[in-house]
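Right, one structure below, let's go through it.
Of the protein chains in this complex, one is absent; all others appear in place.
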Amino acid sequence: MNHTQSTNEYDVAVIGGGLLGSSIAWGLGRLGQRTCVLDEGDVTKRASRANFALVWVQSKGLGLPEYTGWTVRASETWSKLSDEIKAQTGIDVCHQRPGGFHLALSEKELEDRRLSLRRLHNQPGATDYKIEILDHDEVKKQLPHIGPDVVGGTYCPLDGHVNSLRYLRAIHSALKTSGVDYRPEHRVSTIEHRNGEFKISTEQGEIRAGKVVLAAGNANMTLAHMVGLKAPMSPTRGQILVTERTVPFLGFPLTTIRQTDEGTVMIGDSREEFIDDTVQNLPINAVMADRARRMFPLLNQLNIVRTWSGIRVMPKDGFPIYDQSETCPGAFVTCCHSGVTLAPNHAFDIAPMIAKGNLDLERVGAFSARRFDQIQVQSSGYY
Amino acid sequence: MFKRATNHQEPAVQITVDGLPVTARRGDTVSAAILTAGCVEPYRYTAVNGTPRAPYCMMGVCFDCLVTIDGIGNRQGCLIPVSDGMVITRQNGKREIES
Partner (left out) sequence: MSFPESLHAAYDVIVIGAGPAGLAAAATTAEAGLRTLLVDENSAPGGQIYRAITTSPLKNSSILGKDYEAGNDLVHTFEKSGADRLAGCTVWSLDRERVVGLSCGGEARLIKAERVIIATGAMERPFPIPGWTLPGVMTIGAGQTLLKSSGLIPSGRLALAGQGPLLWLYAAQILRAGGHIAAIFDTTPLANYISAAPHLPGFVFSPYWIKGLGLIREVKRVVKIVTGVTRLEAQGKNKLQTLVWEAGSRTGSIDLDVLMLHQGVVPHVNLAMAAGIKHEWDDIQLCFRPVLDESGNSSIKGIMIAGDGAGIGGAESAAERGRLAAIDTVANLRPDALAQIPSRDNVRNRLAQTMRGRAFLDHLYRPSKVFRIPQDASTIVCRCEEITAGEIRASIAIGATGPNQLKAYRRTGMGPCQGRLCGLTVTELMADERGKSPEEIGYYRLRSPVKPISLAELASIPQDETAIKAVVRG
């Protein structure tokens, strides 16, 4: 047991041990901050165990052009993150960036996609991310196994994917070697700001820290107001199907289908208001399977070995929230749907800002929760 | 690995395993037929690390009996009875799929 655990005192306490909280905590540890991560136990809502593992750019940012630039930056720094993590832990998280596809199964789907991408592109201050709109034959050159129902699709060279479960293990291993205390079974009930310090009550006693970072996913909703912040969330449920391992046949990730480095094929995804993650919905699973086989008829033969449903961490307008408290200086709130895609930004950009005690508003000011005081634009349905 | 304990009265069933002709008996599962034929070892190689395996539970729970039967991969050989003309192929690593 090291000294920080025995005193329960830290420079920074990060609440939430998923991909977001862990990436920030690792970034803080890298800067020499005495940091702990307070997490829940084995069974809880864990989006970091239920994500689709895309490092995804295309279609992101409609309604908030700064989000496009922020995402492109993450896509460009992911390899730096995976290299550093591998050097530190020996774990290869298999980050690949071959570009990614979105496929349309009808002319209407393709037209809807085209329109939404045009609106995205025409936003003032939009970052160009080199998206191409392709017809069936052009898609087939890169994805030879597509079926006749595929009318076309979009391709973005900046897209990629990663083994996100292995990243979860790698980042938790890296926390350990960096001297960051990962403390599971420390569910937080209250946070108080007193005498320039945060007193955090957990199921295993009180933790004190100079700064506190809320990274508890949808639970930020209830934690934020304890430190003068807000985090309006609107969680949705998503379901995923996973096949048995098969030989590699899919060289690119798609918005809803990807083959993992292990050989399994993941098939997504639904968006549902019903947020019980303990049950499946078979008609929805059937639609997912049906669309997948229309995209790649060879999938018909593969066995589905597992399914899961998870609850998306979803700020009300779909965009990340990074904010700091005016009434409780040193308290920060961070939440976003794309904990995988944005991991390098959280480790390399957000963590240093927190270490300094101030968010750099030039860079992340657009993601303040103050935007919820204004009128909203709904983001695209695919994330 | 196995032999017949009794003078088997059941009718013979002809199958092939990796192209080799194998005589099984009606009532045998695919796994029982392979374990008795002895012509093919090991039974399979895993999809994860390529290690050799053979059926472990024979009741459908361990999935170490997976084989390709009539072109369909990853089938549980311990649950499927043999039938005449069945073409069985051992699996070496991940399942292959045809386009």
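Here the chain labels run A and B in written order, and each chain numbers its own residues starting at 1.
The working rule: a residue touches a chain if its C-beta (ideal position, glycine included) is under 8 Å from a C-beta of that chain, and two chains touch if they have at least 3 such contacts.
Everything numeric in this text was worked out from a predicted model, so none of it was measured.
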Completion exercise
Where B:Leu20, B:Cys39 or B:Val61 are the choices, the one touching the absent chain is B:Val61
Practice task
Name, in rising order, the residues on subunit B that touch the hidden chain in the full complex.
Solution key: 1-6, 8-10, 25, 27-29, 32, 35-36, 38, 41-43, 46, 48-49, 51-64, 66, 74, 78-79, 81
Fill in the blank from the handout: Listed in rising order, the subunit A residues that touch the chain left out are 17, 39, 41-43, 46, 48-49, 109, 112-113, 115-116, 165, 168-169, 172-173, 175-176, 182, 184-185, 241-244, 262, 267, 269-272, 278-293, 299-309, 380-382
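Note that in this section only the chains that are shown with their structure count from here on.
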Exercise for the section: State, to the nearest whole Å, the distance from the C-alpha centre of subunit A to the C-alpha centre of subunit B. Expected result: 43
Completion exercise
Listed in rising order, the residues of subunit A that touch subunit B in the complex are 144-145, 244-247, 249, 262-263, 297-299, 301-303
Completion exercise
Residue positions on subunit B within touch of subunit A in the complex are 47-48, 72-74, 93-99
